[in-house]
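Removed from the display is one protein chain of the complex; every other protein chain stays in position.
Each chain gets a letter, A, B and C, in the order it is written, and its residues are counted from 1.
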Amino acid sequence: MTRFECDYGEGAAPAVLDLLARTNAEQTPGYGEDAYCAVAADRVRALCAAPQAAVHFFVGATQANLTVIDALLRPWQGVLCAETGHINVHETGAVEATGHKCLPLPAADGKLAAEQVAAAVAAHRASASHEHEAMPAMVYVSQPTECGTLYTKSELADLSAVCRQNGLLLFVDGARLAYALAYGQNDLSLPDLAALCDAFYLGGTKCGALFGEALVLPDPDLCPDFRYALKQHGGMLAKGRLLGLQFLALLGGAGAGPIEQTPYYTMAARANVLADRIAAAFAAKGCAPLYSGCCANQRFFTLPAAWYETLSRDFAMTVMGRGPGTVAVRLCTSWATREDAVDALCAAAAAL
Amino acid sequence: MTRFECDYGEGAAPAVLDLLARTNAEQTPGYGEDAYCAVAADRVRALCAAPQAAVHFFVGATQANLTVIDALLRPWQGVLCAETGHINVHETGAVEATGHKCLPLPAADGKLAAEQVAAAVAAHRASASHEHEAMPAMVYVSQPTECGTLYTKSELADLSAVCRQNGLLLFVDGARLAYALAYGQNDLSLPDLAALCDAFYLGGTKCGALFGEALVLPDPDLCPDFRYALKQHGGMLAKGRLLGLQFLALLGGAGAGPIEQTPYYTMAARANVLADRIAAAFAAKGCAPLYSGCCANQRFFTLPAAWYETLSRDFAMTVMGRGPGTVAVRLCTSWATREDAVDALCAAAAAL
Amino acid sequence: MTRFECDYGEGAAPAVLDLLARTNAEQTPGYGEDAYCAVAADRVRALCAAPQAAVHFFVGATQANLTVIDALLRPWQGVLCAETGHINVHETGAVEATGHKCLPLPAADGKLAAEQVAAAVAAHRASASHEHEAMPAMVYVSQPTECGTLYTKSELADLSAVCRQNGLLLFVDGARLAYALAYGQNDLSLPDLAALCDAFYLGGTKCGALFGEALVLPDPDLCPDFRYALKQHGGMLAKGRLLGLQFLALLGGAGAGPIEQTPYYTMAARANVLADRIAAAFAAKGCAPLYSGCCANQRFFTLPAAWYETLSRDFAMTVMGRGPGTVAVRLCTSWATREDAVDALCAAAAAL
Partner (left out) sequence: MTRFECDYGEGAAPAVLDLLARTNAEQTPGYGEDAYCAVAADRVRALCAAPQAAVHFFVGATQANLTVIDALLRPWQGVLCAETGHINVHETGAVEATGHKCLPLPAADGKLAAEQVAAAVAAHRASASHEHEAMPAMVYVSQPTECGTLYTKSELADLSAVCRQNGLLLFVDGARLAYALAYGQNDLSLPDLAALCDAFYLGGTKCGALFGEALVLPDPDLCPDFRYALKQHGGMLAKGRLLGLQFLALLGGAGAGPIEQTPYYTMAARANVLADRIAAAFAAKGCAPLYSGCCANQRFFTLPAAWYETLSRDFAMTVMGRGPGTVAVRLCTSWATREDAVDALCAAAAAL
């Protein structure tokens, strides 16, 4: 069985393991107060052109999402998100468990439009019973989205403008951000994110690390006590340096080159190319993509059920849904995907 | 200005105030541990033909909703409800503030169908990532619904059957239950509710009391520690007898007759008749009802905007929404609605 | 049985019931947006010499406590309080249920000293692991305390100064505030409270109302969205005017005289005198007071168990604890206490 169902099926990029091994015997303070975390945070700030930003490291994305939302919102405030947003459908109500309501909006292909946000906020404020509704106070989007689509710089700038006009925070879940950054048509850079968002993270878990997400709060005054929130939700890793070290391995340290020269980016770029090959193979068979504009390292197709049965004997895919005689699937590549595995999958598809 | 925008615009039925005044100087234990609450609870049990039921009194409906849901569910469990359900749209995220996710389903005219619940539960259980989703564990419906429609006995029995087959709890918000019970076509009785539901309440606030909701848990073993939950959420009234007394005034005490002979019922029946007159007046003008099957004491119409402007000079209505040239409104009657007020409204409508 | 165990054993002061009855048929908007609430809030502001203050009405004190604390603190912030504080011991963990930790400090006779607060804050800030501790961010005290003692103006000013120097909020639970205000030796006025505190309330439930607490937030910008919090916690009464009306009955309306001329004050003053009589009767028998400085309408004594057995046949008291051969009790008076009941109790005590 070769696995294409997700991008967290293997361990870590060798450079990550190497650095962990090389520094293993060193003694450092705990809880992220070590020099490796400090240098990694500096490196993140430099890549984001956000020299004042607060940077916090998390073990995982759900932990990051729930902590950010709980730390930045007041109890009666809710989060506007795509109905397909990860926080709305795949985190077991983790945001609600912190007391905040997800406020889902319809989202073609997983993306929210600035107009939707503006309309939702306007409707809330115009309502005679607005105090009886959760107050929209944040917009959560994912880049890439859960449907594999990307926000353009212009689209995110529009969302950001609506948020700032209305006093909402903009939070970008970047669990797969490397793949977005490294995709050819992408025009949304780390400095753009830092300029447009109030919070976003560079995902590590799905982009070459054993685990880890690097949260950026461009305004350091937004939540000076953020580390209390991190600890309170069980998100402060005792051996915090493991997070700093991994991001150093992926992003390079002080003085390293631009993002395009980092393993974080180059590994993702390679995975995107492999995903393009897979997409071409399915397109050649006439399989319709499930979403429009899907790109980067996740691809979604609707297959005849018989084809799915055949392929799934050798290749693990995520089933997104089933129709009459059809199965909708997701296939992912990652930094760890082997070319021969893609060759085999494409050949199997061609032979259907 | 005459108010038809809600059913809680006045104080209480005179019998309620009288009983409060008559017993005012008596000394009783606090927190609902007095004899009046005990007798009122017995009376509720008798009317529900549920001699073992636990009965708890609340000041208000949001408090009842959030406490019931928090007391009966485990943290990761969510509540299936109509997308128009009160808990989903008009309680400022009160359920989420207790950590539980509302799981809204599309609902024509405010009603959930048993098939929808069955499908949602089946989809959750079939999902490979079900542990990543809030677990559907309760169904919340309102009788009457927020759209003024009623569940038939057969419809609620179907919902109940699906819930019991799947281990979900069924919770009926009866904030306006008097109006449902007293409506001509209604075939769903208090004993039916006690037989079919795991929790429901007889609303007092909108049905003749100053305030108060009488929660019935037909199975007394469902939550033996419920009073801890009541206190923890600030819902345990110090002078708890005020709740028992009001329900005694509305429902009668030990040995009183059937529900049809109580002020609770007769006042609601009268309000329903007044609502029928209002509905007829608007129908005569060709105003389309907003929902199909709307009845009891709430009525919803779409009016030409100019008509709304004219009427609203003298009559308060709730604006549900605005379309191009139209305004959708709700009009309510209650135990307190005066006949001459209805005459005036109908005349004004006729004159449009 | 004559009840002295609490101050919420009867209904309401007749003036309260009268006003409710007199206004019963009027139609008003719901949820506290009526004219009565507006006038009552103005009256509270005037009495507090706090013309800008936000005033919010609650049904009960636990609801007020949990809502204020949840609305004003961030998730990782805790509340310094006396170990005997109501929120710490008698609210079923209501504050913790909103996510906030009570941080109890030892309190002789129920009172916190400014030095204790200063020391606790200093210790937290000096701790190398302060991010691993709940952050002290509010001080909660009760006036009178749960032990029947009073803060002097000087003591509260000291607490306020420490809070302001350190950025903590000061919150005074005034569930029995009338009895404090009306006690002879008291020197802490409503304007003092408004000047020294960030939040406090004038209790109604235990001071002559059926129910109700009037919260004052002297700085209206402290929480502009407070009404969302009120609704989210189920604390927004549908017929909100009932709260405004009751405080008008207790405090008088626009243009009424100083607090000393209000029923709120005069009823409490009378209750305090009756409590003094009870205290004298027990003191004459040599019963030791449980706390030093106890005054106002609650009194605490340690009795021989045999005396307790005798008295408790006719008089309900709250048992605070039992020692070898002794019982510690609380006795309360209220606006409703009858003089002949006090006569009887004192005679019974004398006859022990």
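The rule is simple: a residue touches a chain if its C-beta (ideal position, glycine included) is under 8 Å from a C-beta of that chain, and two chains touch if they have at least 3 such contacts.
Only a predicted model underlies this, so the values are computations on that prediction, with no experimental measurement involved.
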Identified contact with the non-displayed chain, of C:D34, C:D109 or C:E131: C:E131
Absent-chain contact - pick from A:Q77, A:T92 or A:T145: A:T92
Residue touching the undisplayed chain, where the options are B:A12, B:L47 or B:A71: B:A71
Hidden partner chain, touching residue among A:H56, A:K111 or A:H233: A:H233
Hidden partner chain, touching residue among C:E96, C:E155, C:D192 or C:D225: C:E96
Where the unshown chain meets chain A, residue by residue: 1-3, 6, 8-12, 14, 17, 20-21, 23-30, 59-67, 91-94, 97, 205-206, 210-211, 228, 231-239, 242, 336
Residues in chain C touching the chain absent from view: 75-76, 78, 89-93, 96-102, 128-129, 131-135, 318-319
Chain not shown, touching residues in chain B: 31, 70-71, 74-76, 98-99, 131-132, 135, 225, 227-232, 236
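Please note the rule applied: only the chains that are shown with their structure count from here on.
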Identity of the chain that, by mean CA position, is farthest from chain C: A
Between chain A and chain B, centroid-to-centroid distance (C-alpha), Å: 42
Separation of mean Cα positions, chain C and chain A [Å, integer]: 49
Centroid distance [mean C-alpha coordinates] between chain C and chain B, Å: 33
For chain C, residues contacting two or more additional chains: 228, 231-232, 236
